[in-house]
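With one protein chain withheld, the remaining protein chains of the complex are depicted in position.
Labels for the chains are A and B, by order of writing; each one numbers its residues from 1.
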Amino acid sequence: MPEISISKTASAGSVESSDCLVTVTPADSIEIDYSGANKKIFEKRTEAMTRAILAEYSVTAGRVHIQDQGAIEITLRARIETAVERALEARLP
Amino acid sequence: MKKHAGTENRPCRSMLYIPGDSPGMIQHSPAFGADSILLDLEDAIAPSEKDAARKMVSTFLDSFDFGSLIVTVRVNPADSEYFENDLKEIVPRTPDAVRLPKCNEISDVRAADCLIAEIENDNGIPVGTVKLHAMLETALGIENAFSIAKASPRVAALTIGGQDLTADMGVQKTLEGWELFYARSRVVMAARASGVSAFDTVWTDINDIEGLAKESKQIAELGFTGKAAIHPGQIETIHEAFRPSPKELARAQRVVREAEIALHSGKGVVSVAGRMVDAPVIARAEHLIALSRLYDYEEDGGGLA
Partner (left out) sequence: MTDFVINSIGRRVPLNVPGVGSFEPYAGAFQKAGPSRAAGAPVHPRSPQRTKSKVAESLEQAIKRSGLEDGMTISFHHHLRNGDAVIPMVLEALQAMGFRGLTFAPSSIPDAHDCVADYIMRGLIGRLYTSGVRGKLGTLVSSGEAGIPVVIRSHGGRARAIEEGQIAIDVAFLAAPACDAMGNVSGSSGPSACGSLGYAMTDAMFAKHVIAITDNLVDYPVGRNISIPQHKVDQIVAVPSLGNPKKIATGAARITRNPVDLKIAKDTFRLMKASGAIAPGFSFQMGVGGASLAVSAYLEEYMKGKGIVGSFGLGGISGHMSRMLEQGLFKSLFDVQSFDSAVTDSVRNNPNHVEIDSSWYANPFNAGCLAHSLDCVILAALDVDVNFNVNVLTGNDGALRGASGGHCDAAAGAALSIVVLPSFRGGVCSIKDSVSNVTTPGETVDAIVTERGILINPLRKDLIERAISAKLPIVDINELKDKVERLTGKPEPPDVDEGDVVAVVEYRDGTLIDSVCRVKK
């Protein structure tokens, strides 16, 4: 498995209600920053979810910021994946 | 993969358009009362968000429980740079159907059909699982309606795109809709001739419920089997237009009863009130009865929206 670092900033999603805005930026290790009204009750869940998604993309370094506007898990996943794919796009052949 | 709950052969009176990158709408789609939803990757999505919408729709198809909703996805047209990726992401998740915009000729449908079959094969999905709804939105497409419907067994519906079509015809879309009369008749006839469903275009003024009711009634009488909606508030009105009248329903029940009796007693001929009844009449009667069941829980009619 190649180890991939996020080398480009990219974002996906919106700040509409039921959505979330995900921004990935370069960092030395995996950093996850989850904000929004559900921070207290969903921080651990979201962090575990984000780490699992990053692992699917073999990403070992990068910062993921999630501004949660009340998204369900499907939406969080879709937005995180889109942001990661956009950040990695430059690397693809 | 989309979770199926016996959506085959379910009457589909309404198709609610939902932008593919609108999770707030998609997550509540089972509550809107539509028979089907159309998750849109085409017109509702800006070019910069095509990837995000595709991902959103794919992720919902992967794990969302749509219940008994018929789910179709409108992909981008075959001549767009998004077309292949759309199908590659969407088809493996087996929505009930893919809606293909701007079908002008047989070749458009065949090209999509081949690509979908290839994707089905690659993913171990029986070929033909994902149906195709061909959108006719040009004069050429309307004229080729029948051949497009017959282009592949995958085609399950013809659907008319009124906005683009009137533009292509060089006319205005009017409230009365006479400019679409020929096109609608042609699409219905082609659909009936080839045994597929016929879906009508959207009514764009969400505040004009009366206009919607009138148009819906007209297209139902013309022979369309369903109509697209752009707002949840339009659904009840569309459904109302397809409600069988009590008289129609009573006759349908009688036809089906007589047909059953004839079947059990080995009679080849079905007759109701002394008149012979053919297979298409029986099929229509069965359809009406299935349709009427959808109204059991909607008896109140009327709406607020």
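Throughout what follows, contacts are C-beta pairs under 8 Å (C-beta built on N, C-alpha and C of every residue); 3 or more make two chains touch, one makes a residue touch a chain.
Because the structure is a prediction, the values reported are computed rather than measured.
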- prompt: Out of all the chains shown, which come into contact with the hidden one?
  reply: A, B
- prompt: Of B:P30, B:G128 or B:P244, which residue touches the hidden chain?
  reply: B:P30
Field: Contact residue for the chain not shown (choose from A:I6, A:L21, A:L54 or A:A71)
entry: A:A71
Message: In the complete complex, the non-displayed chain touches which residues of chain A?
response: 17-18, 37-38, 40-45, 68-74
Field: chain B, residues in touch with the chain not shown (by the definition above)
entry: 27-28, 30-33, 64-65, 232-233, 296-297, 300, 302, 304-305
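The working rule: only the chains that are shown with their structure count from here on.
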Query: Counting in whole Å, what is the centre-to-centre distance of chain A and chain B, each centre being its mean C-alpha position?
result: 36
Task: Quick one: which bits of chain A touch chain B in the complex? Just the residue numbers, please.
output: 12-13, 16-19, 71-72, 74-75, 77-79, 81-82, 85-86
- request: Spell out the part of chain B that touches chain A in their complex, as residue ranges.
  value: 23-24, 27, 51-52, 55-56, 58-60, 62-64
